[in-house]
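Partial complex: the chains shown occupy the same locations as in the complete assembly.
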Amino acid sequence: MDLIIAIDYIGTLVFAISGVLAGVERKFDLFGVFILGFVTAVGGGTLRDVLIGSTPVGWMGNEVYIIIIALAVPLCYLAKNLVVKMKKGLFLFDTIGIGLFTILGLEKTLSLGLSPIIAVMMGVVSATFGGVIRDVLSGRVPLIFRKEIYAFACLAGAVVYLLSNIFLKEEIAMLISIAVVIIIRIFAIRKQWSLPFNP
Amino acid sequence: MDLIIAIDYIGTLVFAISGVLAGVERKFDLFGVFILGFVTAVGGGTLRDVLIGSTPVGWMGNEVYIIIIALAVPLCYLAKNLVVKMKKGLFLFDTIGIGLFTILGLEKTLSLGLSPIIAVMMGVVSATFGGVIRDVLSGRVPLIFRKEIYAFACLAGAVVYLLSNIFLKEEIAMLISIAVVIIIRIFAIRKQWSLPFNP
């Protein structure tokens, strides 16, 4: 579907921008900034593909991803102020993006004949581990391990998709589950939800 | 053999507990704590499978591993004091676990037709790299690179297994080599052995 492709590409761009900005903040050079944008955008899906054995990894089959990520670098250079101003808009696309990446990762895993539990896990990995690799490469403890209910939103979306897919058409199930991701994430940030764990 | 399966599962639980406790110490949230338990328990075998090309990686074919690791989280929550008190017992199971993981990793590598040297290396990787990934994800320099004779014990166990397997039955070779791992590790800690390297 054209809408899915559009969201996929926009989500990739927004993820890449987040990586590029993290690299700029850490005073990386051009190579470092590009690599950080790259791993943030496709790192989660790459890890999923390596683990489930779907190689060459996904982005190697479609150069549009590389072009989009390469565009994020001059975009952050030329329009840094605009990018910073658009933070709210970016946040929305980021959230739609993680919803979609979760479902696409889940579907790809199921299509290889792996079990629903593994598919849910790989959906969450697809959406979240780009940021984990970004943080490890920039010498930080992964943000997602500490705060944000980001991963839980993906998990909820994945489970809702699996269940609603039994009764509803795939497109409807996808819309519902992406909505679940968006709603949980927005509520979480509004209410400063978190999942502390201190026995 | 049922005994091997039992040791494998107990070893997985003990590894997962060590990861969960490391996550708690770093004040990770529920997601971070689970991920840290997960990579500690299956990270070494996952890296081995990816390197030798045995994908989907091992734990994707048996959901018992995921259930065991998921159990480690509430276990550490509900019974933290008990877990800490049982440290000595956990240490023993941990050591039996690394012995078994070394041999199983070695066997899996040989079964793919790779050479004995590669098999020994992959045995050691299976037993030790879960902890390396745990440390990298929690922003620490891997403990195993600095202290503990842990990796050397695995290496010795792997070589003893390869050699004794020529003359003895597989079960006997396995018992002997796990005993070697246990003895070296206990001695090493008693005598504070280490392998310094300062040219």
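For reference, chains read A and B in written order, and residue numbers begin at 1 within each chain.
In this text, a contact is a pair of C-beta atoms (placed from the backbone, for glycine too) under 8 Å apart; a residue touches a chain by one contact, two chains touch by 3 or more.
Note that this is a predicted model, so its numbers are computed, not measured.
Summary of assembly composition: all chains derive from one sequence, 2 are present in place, and the complete complex in the structure file consists of 3 copies.
FYI, only the chains that are shown with their structure count from here on.
Work out the mean CA point of chain A and of chain B, and you get 31 Å between them.
Those residues of chain A that touch chain B in the complex are listed here as 50-53, 55, 112, 114-115, 117-118, 121, 132, 136, 139-142, 144-147, 151-152, 194-199.
Per the touch definition, chain B reaches chain A in the complex via residues 23-24, 26-33, 35-36, 46, 50, 55-57, 60, 63, 66, 73, 76-78, 80, 136-139.
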